[in-house]
Each structure stands twice: as C-alpha cells, then as structure tokens.
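Removed: one protein chain of the complex. Kept in place: all other protein chains.
As written, the chains take the letters A, B and C, and residue 1 is the first residue of each chain.
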C-alpha cells in the first residue's frame, strides 16, 4: 500500500478501487497511429481523434473533472482528481489531448463565467469533445502579457473582435479559444477583458487560422486572425476590465499552482519508432554508449560522464522538489517550488538535448530524414524545439523576475 | 630583434638602448624584505621604502614619466613610456609602488590642474617620493560613483571638506589623495568637484586614516575621515561642478584607455617564500600534480584537466585580446577590448583560485599559518581576496552595463 | 520512491524537533552573538582558537539532540535519520559552533557497528558525550579503506589521523585502523595516554579541526578488523547528508541575508534587487538551495526506507549542496559589495563554513565521478 493510499478517506479509497477496476479492463492499448511526445505537438487528425476517444472514455468513467460540481459536468467529488491521475498514470494510459482546455480554460471558466456558460461549455471540454486553445500571445505581447492589442469593441449585446494572436498551439484543431484582449486603450492593466470564443464555427467568418513555421520547419503553432468576429456578451468572463485578474487564474493553473487539480493521464510509451525519449537521461546514456570519442565510448569519457550525472541530479531534483512542495511543513513559501517548475524543466530539457547532440559528434549534423542520423535525428531536433518552451508562456527571464519578486520579495525590475 | 624594436624610430631606438644599458647595471636585485604580489597590498613600511627607492632610481634614469613634458618633471619624449615599460619588464625589475599616483592621479592632474599645481605635484609623484591614494568610494557610493556625499564647501579662497571615504588603498602610506566630492547637493552629476588633497600632512588635523579589515583578516584598505579639512582653491581640478568629467579621465587611465601610458615595471619573482603565483595557471598545474584525487593525481583527473585548460584558454585570450586591441584594423570599436579588461581579468583570477583551492581537497581548509597548508595557504586566500577586485572600481555587474551600453549601444539599465 | 513516505519521513515529531531547534538556535546563536564569539580577533595569522559555548551544549544534550538517532535499546530516541538531518540544517542556518554534527556523524557510524562496545558508546552519546570521527589520512583521502593508523597485536593504536572535525570539542574519537585482517573501528578517549592532538589552523572560524597522532594508545574495538570499511560505507549516506544539510541551512541564511540587503541598499537610485544582474543570480541561488534541500531529504529518507539507494542519493545531495555552497557564498559577498568583503560583515562566517563543508567527503565533481560509476558503470 502506497503512502497516498494510506491517506485515502474511505470514500477516496472506494473511488481508487473503481478507477483501478475500470482501467484494468479499459486501457486503450497501443495507438494505431504515431503519437507525438506531447499534446501540443499534435498535427495528425487521426492521432487527435484517437486521443479524443480515450479522453471521452475516461470522462465517461468518471476520471476526468471529478473535482468539478455535477452541474457543470463534473463528478462532484472534491479531492478525487489527484487519485484518478495517480491511477491513470500507474496504468500508463495515453495522455489526454484537451490539455489547454483542462489545464487553463476549465478552471478559468469555472471561477469567472456565468453559470449558464459553465453548464454550456464545461461538459464537452472535460469530455474532450471540444478542443480548446489559448489566445494570449501577440506579435507585440510576448512575455509582456499585458501589452495586448487585439481589441474587443462593445456593440449592443455583442462584442466585435479584431486582432492577431500568435503561437497558438492546437488552434488548428480547436473548437474554442480563451481570449485575452483589450477593451480600453487608456489603461494597460485595467483595460483588458477576457472572453471565450468559438473559433472553429467561425472559421472563414471572422476567424482565420494559419500555421506558423518553426525554425525546424515543423508546424504546431498557429496565427489566429480576427476580423470583425462578433460574439455575445455572455462569453465575457468576469467584469469588463477584469481581464488581467482572470488571466492570473489561468496562469496559476497552468503552473500547477491553482486550487483545481488538472486531469492528467500519461505514461504510455509514446515515443514512436525510435524508442528515444528526448526528456530522459537514460536515453542520453544509451546514446553515449553507442558513440565513440577519443578512442572510447562517450559514456566512458569522464567529462561527459560529469555532464550526464549533472543532468541526472537536476532531473532527480525536479522530482524531489515536486514531492517536497506537497508537504507544507517542508516549504517556507507555498509558491517557491511551483513557480520554479516551468523554468527548471524547460532549461533541463534544453541542456539535456544539447549534451546529447554533442555526444553524437559529426553525426549530429544529420537531419531527421537522413538514414544515418543517430536516434532518428531526435536530439538535434529536440534541442532546437527546446527554445520554443524557454521562450513561451513568459520567457524564462520573466520567470526569474517572478520568482525574485513574488518569492524573494525583491523590487520589480521594470 | 623584436617586432616592437623593428618599429622604433631612430630616437626611440636610441632611448631603448639607453634603458637596456642602465637596467643591466642598475637592477635592484632581490628585495631584502618580503614584497606582496601587488602594490595595493603593501603594508610593511620597509617594503614600501625599498620600492620607493627603486622608483626614484628608475625616475632619475629617465624611465618614469618620459611621455610627460619637462616642465612637470617628465622626460618630454612622447611615445617613449611604452619602450621604458617593455625594457623594465624584460629586465624583470620590481613593480613601482606609486601605482595610483602614476596610473590615475598623474594623467588627471596633467589634463585638469593649473600649471603651477602640475609643476608642484607631478615631479615627486613620478619619482615616487610622494605616494598617492584615491578617494572615490564611500559607504553609500559603491559602484554608483556619482552618489558622492563627502562635501566641500567654499569658504573664501578655501574649501572645507567633511565626509567619509572607504576602500582607500595605500592611504596608510599616502601623502596625497585625489578626491571626488560633492559641491552641490541639488544636482547628482553636475554637483561634483574634484580636488587634490594633502592627507599625510593633515593627519590629526582634519584627516583620520583607519584600516578596514578584510574578510581574510588582512588589512590593506582604509577608511579616510575628513572633518573640516581646509584646502586652498588652487587644489581644485577643472571647474566647480566638473568633477564627474574629471573623474572620467581618471577612470579611463585606470582601465588603460587614456592617452597617457602608465609607467609600469614588474616581472621580478615577488611571490615570497612559496614560489606560488596565484595568477598563474602553471602554478595550478603544479598544485594539481601534487594532489591525489580518486586514486590518481588531480592533474590526471580529466574533469579537472578540462577546467585547467579552460583557464589556460582564458589566460591566452586575455593576452591575445590585448595584443589585438593595439591593431586598429582588427578592432571594430576602439573601446571594445579595453573596457573588458577589468572584468575578465578579475573573474579569471577568481575562477583560477577557486579551481585551485578545490584541487587541494581537505587541505584547502587550512589557514596560511598552518604548516600543512598546501602552497603556503595562498590559494584559498587568493580566492577570498579575489572578491575585492570583482567588487571594487565598479562591480563587475556595472562593468557589464558599461560594455553593453558604450560598446554594444544598448539602452541604459537604470 | 514508491517505498518512501511522501513526506520524506518528516512526521509530527520530526517537524516539532526541527522547529524547536530553529527557535533555540536563533535565540542563542544569532549572527551577532556568533561574530562576537568567534571573530573577536581578526588577525589572519592568529593562533588556533576553539571557541564554543559549552553551557549551550549542555542544554542541547538536555534537549535530547544527541539522542535522536540513538536506538531506543541503547537509551536513545530512535528517530529516523531525517531527524538528525533536520538538526544539521538548523546548525548550518546559524553556523553554530558545536560538536553536534560530529556526534551525529559518529552515531551513524556506531549504528553500523554490530558490537556491544558500539551500543555502549551510543548510550554515552545519548547521554551527551561529544564524539568525533577520525577516519581520514594525512592526504585527506575519503576512501573508507584509507587510514594511516595501525592496530597492533595488543590492540593498541599507532599512527596518524588527520582532518578530524571539531576534535577539541569532543571527549572521544572513533578511529579507523588497519591490521593485516583489514580495517577495524576503535573507540579512543581524548584523554588516552599516547594520544596527541595537534590543532589545525583552519579558515572556517566556526569549527575546529585537528590531527591526532597515536603512540601505543589503548582503544576499544567497535568493529572487528575487516569489518570497519563496511561500517563506514554503511554510515556514509548519513555523513554526506549531514554535511549537505548543514550547507543547505547556511545557504538559506546567505540567500535571505543577501535578499534583505538587496532590498535596502540603494545604488543608481534603485534598490540593488531591482537590477536583474542581482535578482536573477539570487533566484539561481534559490533554485540550487531547493534542489540540494530536496535531494538531502530524499537521501536521508532513503537511509531508513531504501538503504540500497541511499549512497547514490546522498552523493547526489552532497554534489548539489557543494555546488550551491560555493555559489551561494560567492554571490552573497559579491552582492554585499564592499561591505561584504569586510571582517565586520557576518557573511564571511558563512562563506568560510561553506568553503569548508563543500570539500568534506569530496567536492561536487568528486561525488559525480563516483555517481557515474554507480549509475553509468565504471569507465572503460
């Protein structure tokens, strides 16, 4: 019996057994199509559809949204999502595709939308039938989130939206978007408002989605252009001008720091054909064992060994920090570890990929489609892609500001 | 024949021969007392006196101040100081003790003082009979040089000075001080004026010098307190309110970026008994050869070898950068390399000492006066002392600002 | 990890012990008090002092801190290893001069000895007898098999042990000594005939260190010849974790003290902490402290719950804590500016303790070289 099980209430223990029983009979098995490493990289509609089916099945079985009230499509059992997540991960199920919906949109809607909007949107969000995306980034508002220029203008009971969002993951699949935009040009922070916007149904009618090409040549991000899109006032979350406050709810949950636990499954080996996990130090060690360097394998090169062990220590630190942050007595400031999470994990992945591609030596020059590319060319590609996340969602420079200001209490740097 | 000799004009070539001839007969030999690694660390009056005698001899031989006009005690031969420096260094003579006088005070006086003051002060400055110190730092003006609080108030033809200077190297020996202080409280930059102040003659009469104790327990720095010290107006350099501009002349020459070449000798093995040079990678390699680590010598440990070679590359880079900065065609911005010099050399020395003390393992815990301390305990001591210079004369954080702003043209960070 | 409790074994008792230790040490060993006690003489070449507050030590003994990891059967409290680690962190946070870390280290070694003599020594420790380890040779090798002491046929010791931590504060020593049958462990009284203690002059003002020379010194066998190295190795995760925890506590002091200074010190019309050149490195210090702290708790928890993993985890903790120790102290001095470079500023007390701790049992790179052998396998 694990420690978490030992702490289960009788009701929780019963729920855990239900989950275990269902999962033992309903694991979807290996996917029939290649699934990328994370939901944000999904581009194949067949893969998306297969994952949506899995999310729907898990939702119907009561393992998604269990902490939300029944009226909004949830399970009405507070403190149960964590248990469902544990059991899904233990069963190594596939990940859930509606990641932005569950992790960012759902808690924001739950805390800030009108009751009828909650009831309208949350059930299909939680079931994965509706995929969600997030419209925060703009060409002129990168890490400076408050610098939104997309404008919503009141027109009777409606709002008319014009503007340009960028770096929108999943927009090419999304039915809905959470949208931060400007409603008052005279006040940077208090001039923002927050909406939920049906984008798929408006494609070609006020909404245009076009892919952004990454430096690797891959797609995955999109630009979303709004031209006189009309939405009803009920799709506004919270008051006009309260957009910044609402966005903080979104961001807190994105960083795992909000009150609602995000539904999460995962753990199924989804690396595709290569068997390489570009976030695993173990894969790096395998790589090092198979490459020569100065007359021995790279795994026998003491300088590389030192680098590999440093990475392993960082990986273990991330896990143990997360473990510690759940024990109130062992943390001085409740946000100290949660606010580190994006920073340290993205830099870890970047450094891991960098060490790995250097281990490959001359062969690191080879592109993914070269038959001689080691590990299927995954490592140099992962290195380049790693910049997407050290930049996105508040560049890591901004993350360090946040930690210095909110946790250490240093004065603001702007 | 060296490249520099090849470029000598006939007059310069003759001067070079004179220097060589004099030096071959007049090298002062090994000092009778222990001489610290640099003039700023001098604390033994006997050592100071011996070095002053050497400076006087070199001055009388025409090798100090040769670029200054005859009227102010110089040699009247522009472009000759570099030659004298080369020859003194080739002859491995002791260093010159009046380092602040020659490097900072002399050019400032020369460019900004009245003619009679130049004639009064420069001869004994150049000859080393008068030792100079610098009064820039204050408790509230560390890297923020313009935040001077020491105040000079006009009183007829005199100025009355009150205030508190800190980190004043050589003040315990100094006859004179260059002093930056405030004459107008309403204007941060234009409210500063610059003076030369006789401090030794005023000890107990308006001037108090007390040692500051470094974290190592060593002295070397001082506090200098002014209480109603009266000096004549002629000791003001340049206009009232022009202090900031005058200070820039001082700092440019401190960083080797001013038009006047600072007299410099040196190269004599002055390490004292231990034979350890804490700025030499060679000494680190010797140390590594004599310490065990995991069953081999530290010099055979590949991870330490990588660190040692990194240091060696940095050392070579500093030398080659200096060499390149003298070739106008090979530098895009004339100040790009000179402004790096303080930053890179102080960080190099810090990192060198850090690697070295870690090479010593358990024995690095031992203080200088422990008989078992490796290399006479010099390395851990050098590591601690290295912070003096990464902090002083504009902390390295400020140096990076200066480079970013003046060389790269980025906007000011304040 | 599946076998470790989620809270690293920090139950109510352990948290209460830690909180009371934090209060006791902050009440009795403020940085001000500490500086007055250990830094009254600033002369670099001062003679070797061994300054500590023996009255305070008696109170600590009365509070039971020396007994926390002594088994109940030996008259101790029998708490898990994390209790000792929690105390070490608080000791580090105040740079408290005492033989507590030495004595807790000795406890881990004695717990790994299977002898009546070891049990008796544990009982003495529970009762407050300060005890230090004398396991290191003159070269400062950390290998448990490296000792310059021999045990003779008559059971007496000859030779030399170096780098004995807080030796002058301790009443007895646990000595590793070699005979033809291998390394054994022995208990020697500080007052034993033939034992000479030569104080080292150390840079760290908050501890003492000495070398011991043995000439036909009477000793009590704690672990028989051939079993001593194994006992040291079994205790090693505890020893590494204690030092790592000390560095974590000191690191947090350095961070918080520097943060406070950065909030108040004004340069260029801004508090220092406004500048990202100060703020971001301080955040990096915080990240390193958190890593080191979590890894240390993880290792300490493994001592009781996953002993087969404990050495690997403890070397990780010691590696991260050592790198953090260097970085946290370097940034503290740098960001305090000129004042941080002075004797009167308290920063150097912690700076020097960090320098000292990070080399004990091997620095970060040393740990990583051994971790590579454990994790990747010995290099070809």
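We adopt the following convention: a contact is a pair of C-beta atoms (placed from the backbone, for glycine too) under 8 Å apart; a residue touches a chain by one contact, two chains touch by 3 or more.
What you see is a predicted model, and the numbers here were worked out from it, not measured in a lab.
The hidden chain, counted over the whole complex, makes contact with A, B, C.
Contact with the chain that does not appear here is found for just one residue of A:13, A:91, A:202 or A:366, A:366.
Summary of contacts with the chain left out: across B:39, B:131, B:145 or B:337, the touching residue is B:337.
By the touch rule set out above, subunit B reaches the unshown chain at residues 2-4, 285, 288, 296-297, 299-302, 305-306, 308-310, 312-314, 316-317, 319-321, 323-324, 326-327, 329-330, 336-337, 340, 343-344, 397, 400-401, 403-405, 407-413. Touch with the hidden chain on the side of subunit A covers residues 137, 139-140, 142-144, 147, 166-167, 212-218, 292-294, 301, 303-304, 354, 357-358, 360-370, 372-373, 380-381, 383-384, 387-388, 390-392, 395-397, 400-401, 413-414.
Touch with the hidden chain on the side of subunit C covers residues 275-277, 280.
Here, only the chains that are shown with their structure count from here on.
In terms of Cα centroid distance from the overall Cα mean, chain C ranks first. If you average the CA atoms of subunit A and of subunit C, the two centres end up 41 Å from each other. If each chain is reduced to the centroid of its CA atoms, subunit A and subunit B end up 54 Å from each other. Residues of subunit B in contact with at least two other chains: 301, 303. Along subunit C, residues 270, 275, 278, 365, 368-369 each make contact with two or more other chains.
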